[in-house]
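Below is one structure, written out as structure tokens; comments come after it.
Every protein chain but one is kept in place in this view of the complex.
We just call them A, B, C, D and E in the order they show up, numbering each chain from 1.
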Amino acid sequence: MRLQHATWPEVEAYLQRATGIIVPIGSTEQHGPNGLVGTDAICPEAIAWALGERHGVLVGPTQAIGMAQHHLAFPGSLTLRPSTLIAVLRDTIVSLARHGFTHVFFLNGHGGNIATVNAAFAEVQAERSLEGRSGELELALFNWFAGRRGRELAESLYGDAEGSHATASEVSLSWFARPEAVKQVPMSPRVAPTGSAQCDADEFRRRFPDGRMGSDPSLASVEHGARFLEAGVEDAWEAYRAFIGQP
Amino acid sequence: MRLQHATWPEVEAYLQRATGIIVPIGSTEQHGPNGLVGTDAICPEAIAWALGERHGVLVGPTQAIGMAQHHLAFPGSLTLRPSTLIAVLRDTIVSLARHGFTHVFFLNGHGGNIATVNAAFAEVQAERSLEGRSGELELALFNWFAGRRGRELAESLYGDAEGSHATASEVSLSWFARPEAVKQVPMSPRVAPTGSAQCDADEFRRRFPDGRMGSDPSLASVEHGARFLEAGVEDAWEAYRAFIGQP
Amino acid sequence: MRLQHATWPEVEAYLQRATGIIVPIGSTEQHGPNGLVGTDAICPEAIAWALGERHGVLVGPTQAIGMAQHHLAFPGSLTLRPSTLIAVLRDTIVSLARHGFTHVFFLNGHGGNIATVNAAFAEVQAERSLEGRSGELELALFNWFAGRRGRELAESLYGDAEGSHATASEVSLSWFARPEAVKQVPMSPRVAPTGSAQCDADEFRRRFPDGRMGSDPSLASVEHGARFLEAGVEDAWEAYRAFIGQP
Amino acid sequence: MRLQHATWPEVEAYLQRATGIIVPIGSTEQHGPNGLVGTDAICPEAIAWALGERHGVLVGPTQAIGMAQHHLAFPGSLTLRPSTLIAVLRDTIVSLARHGFTHVFFLNGHGGNIATVNAAFAEVQAERSLEGRSGELELALFNWFAGRRGRELAESLYGDAEGSHATASEVSLSWFARPEAVKQVPMSPRVAPTGSAQCDADEFRRRFPDGRMGSDPSLASVEHGARFLEAGVEDAWEAYRAFIGQP
Amino acid sequence: MRLQHATWPEVEAYLQRATGIIVPIGSTEQHGPNGLVGTDAICPEAIAWALGERHGVLVGPTQAIGMAQHHLAFPGSLTLRPSTLIAVLRDTIVSLARHGFTHVFFLNGHGGNIATVNAAFAEVQAERSLEGRSGELELALFNWFAGRRGRELAESLYGDAEGSHATASEVSLSWFARPEAVKQVPMSPRVAPTGSAQCDADEFRRRFPDGRMGSDPSLASVEHGARFLEAGVEDAWEAYRAFIGQP
Partner (left out) sequence: MRLQHATWPEVEAYLQRATGIIVPIGSTEQHGPNGLVGTDAICPEAIAWALGERHGVLVGPTQAIGMAQHHLAFPGSLTLRPSTLIAVLRDTIVSLARHGFTHVFFLNGHGGNIATVNAAFAEVQAERSLEGRSGELELALFNWFAGRRGRELAESLYGDAEGSHATASEVSLSWFARPEAVKQVPMSPRVAPTGSAQCDADEFRRRFPDGRMGSDPSLASVEHGARFLEAGVEDAWEAYRAFIGQP
């Protein structure tokens, strides 16, 4: 069940039987020579929509822009400052809490968001703790790319060529979700250099000239993407059930 | 051409021939008994994607959550505070400007966003004017629902029953874009009360008990939606060309 | 009754019989060769003070600086960033609400303020809606220059030479309010160029070299100003009574 | 010379011969049984306008609302949060600096503003110091009520009954500037209690039930006000000349 | 009793008998050729710790970084913007208030903090006054360097060579607190120039080339520092008792 496709009476009915929601969050940033700028949003969104269809959980609108300052030297990358993203997440969560949602589960596709999302959770809870407000509010972040099944699949398919940005697994999943956007682009070198992304945009581009980090996404395929979707759905569903305390 | 489906080298190539971009912006809010929570994002997104396909203009990711505080008494509505939305738009625009985009055209689906989007434009320009920074940067807001052709079509199809929120026209367009989400719901009264939305959420719900403002969206249809898409595409394309100074 | 000239016991007594207040808001910005930098504040202030005298409504202090970033390339123009102006209006409104004012009517003299003032209203209401606070609070913006009577008078006196910035009508009204500051300055060209003000300060000055937009304020006169005051007072009083629900 | 009454070419001409400006800043807050809500803005404004007329120095628009949170339990008092007032002053100063003003002299009427105005000066300078920006920018705060001549006059006229809020001297000066607003109100007790204003609004009203602090403003008169104006003009002009380095 | 060295049950027990706390606040900034960068934090901290030991009052953690933008042209100086420092103090105070502390006494070592600390107090109280929250909360700032006994001691030891920054008294006290960091450095000129620190960092360094303002800290000694500690402890304890209403 997608919030965007529901009416408010349908949401009201949903809240009678459940108070959890899944919110996909990604980024709009370069993903190397053959990866889509929207990869990090498309992947968790695809998994979240599948969860919504298969399990009836409500899925909120995708936060398409994340914290991607280090990618700004590549055309098309967009970023929110961490302080902006914190404000966005705070307003989103407080809006949901007003309706009675008690468990908000962010399904994330971008490593660069992790710190800021967790800081946003703390910002929301700090306002409550400082003002002495009560009431259940549980917040969780789940990174689809770090799920056990997905990790194992990537290891079996790509080994070390999976990499850490513009990975073969995320390119596969985004292609499965958007087959019209598959690109065949030669990679040189085959496997990109590795290193740290803790730097500004110009330095990032110096370190990673074509945008990839340690990956060979020429190994990606739509067929692999179908398998990553299944792995991601199982990983995320397991995490979500644990989060809402459902066996 | 959708930014989300492009690679960074494709964006780099685009910037060689054009420096304009269209960014859909909507809202996540109740749209009455049969309208989708995502209506205001789905409509401009559908028009923008059609523009991207037909005319090759680059289309950025949809800003799905807008300024919808007055709808918060209906389950499922989300809002950003104006100050948060200003920060989001500022970061988005500054990111685009860094890449060399000179014309950013926001294609909007929600009346409640208008003031804040214009304030955000002024915020961006004020920073530049106060700091004495130079360089071309043009910002425009186009409300698809206010285009001439769309207005005329709504008038001819619905007359006064078009209304001003959860309108028959926007419900039609959103259904055309998402036919799987069409809902048949009886309306009572047939045409909703009219009034001002300049109030807080509780007061809004008192004024407009089922969320509609002056509309009868039971008149909506997928077939109408197809016609609103065409009208919207023509209206928006005309406005965009004028904006970028292209005859 | 001007708040600035009242004692607190007088305000307390006023609140026993009325809970509405009028707050003039303007701008401090260039108004062409013969227009005063304070025009946009002087005009609504003059109308508001007349309303206060004639009808006993309380009039708050004038917000003299507004959102005028596009005028910064002309000496003497001051601007608040939209985010700053939002904070100012929020604090002003919340202060008034604490005392029991339920209807705050901003009487505005500057088109560039409109978006930000409306965003500020939404900011105030969003805080209330998100935090679930209740209590009547109605906010209105009235642009004196857009009132029907004033528009008709300007049309009859100046036709197209009224223009849209440094207009003949506002120069007239400001001169009536401040006859000691009347300036006779030749205009060249007689009628200034037209165009959009949606840009930064340097671009604005390129488009409008002497600061006027489409106007010929050499047509202005103190005598005209007296008539604009009357028109403005009637327009604003009508709007205010509608706002507070008084027949 | 008042900025509000000047044209931009007049400001441009002024900047050829001087780069200093005086900006009155006050507060909108209760001033006891017979003092005006606008007292703290009216007093420095009157002095500043006299300086402008007599000495040709440019006088900016009065900042009528200041930091007056402790007065909020008395109807009519308005406050800006310190963070808001800092933003207002920052934008004002940066606007002025863009035009080439190098010396901004705030002529203040409210003790409660002092800390925040000085913090605002530091905020502006901190941005410059952190970003390594250069260029002369001098900022000064002058409290008219603390000038030597004014202090001596108050001592000679009222002795201890001058007090520290709703003082006889400021009531006199405001009445001289606004003779139409003189009020004759009995005081009980004749001299108000003394104490600290470092507290919230409810506590302030408990400490100072009618709003006065240590004063007997029934001693005030328009004739005294005329003398306070002269004293204030001399005190402020001396301070201003020292500030701009003029003998 | 130092908060840093207490357990939470010990703090809980303390709150049964007292609700006041002392928080040292300083700065991290150059203090001339022989003064320590940490002087302004070390001095009030030393006094506060002595108060904690001798009188059992709880002492919070030292705020080591303050508002020192004007010192940034000297290596090692750090500053918080006033807006940042206000946020820090607000969060600190609100945290303490949540536990039941009613009297928070900041023991300050840096003149440049005074305005911002007072603005922070007003920010905290303004939030309470605007939102109508109640409950006792008293906030005080005490500058150890302005205490009567300390002033008299400095006058007797150094006369005019005490100065106003990198003073002989504060260097003495910091050396007493940190004897391992005593430096013997020749001064030239013996007594530094005087002037105003109301400027940006580059201008400050032009005015005060070695960082001292009007002082000759070569007169400082550890032995003097011991006497300043005693004077400071007596001055501060007297002020603290007055603050909490204890005879």
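Just so we're on the same page, a contact is a pair of C-beta atoms (placed from the backbone, for glycine too) under 8 Å apart; a residue touches a chain by one contact, two chains touch by 3 or more.
Small disclaimer: the values here were computed from a predicted structure and weren't measured.
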{"item": "Missing chain: touched chains present in the view", "value": "A, B, D, E"}
{"item": "Sole contact to the chain not displayed, among E:P75, E:P189 or E:G245", "value": "E:P75"}
{"item": "Contact with the hidden chain (one of E:P33, E:G52 or E:G214)", "value": "E:P33"}
{"item": "Positions on subunit D where the hidden chain makes contact", "value": "129-130, 132"}
{"item": "Positions on subunit B where the hidden chain makes contact", "value": "91, 94-95, 98"}
{"item": "Where the unshown chain meets subunit A, residue by residue", "value": "67, 69-70, 72-73, 79, 81-83, 86, 112, 114-123, 125-130, 134, 136-140, 198-203"}
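Going forward, only the chains that are shown with their structure count from here on.
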{"item": "Path length in the contact graph (subunit A to subunit E, fewest steps)", "value": "1"}
{"item": "Angle of rotation relating subunit B to subunit C [CA atoms, steps of 5 degrees]", "value": "180"}
{"item": "Averaged-CA centre spacing for the pair subunit E and subunit B, given as whole angstrom", "value": "54"}
{"item": "Chain centre separation (subunit B, subunit D; CA means) in Å", "value": "46"}
{"item": "Between subunit E and subunit D, distance of the C-alpha-averaged centres to the nearest whole Å", "value": "29"}
{"item": "Interface hub residues of subunit C, defined as touching at least two other chains", "value": "72, 79, 81, 83, 91, 95, 98, 129-130"}
{"item": "Those chain pairs that satisfy the touch definition", "value": "A-B, A-C, A-E, B-C, B-D, C-D, C-E, D-E"}
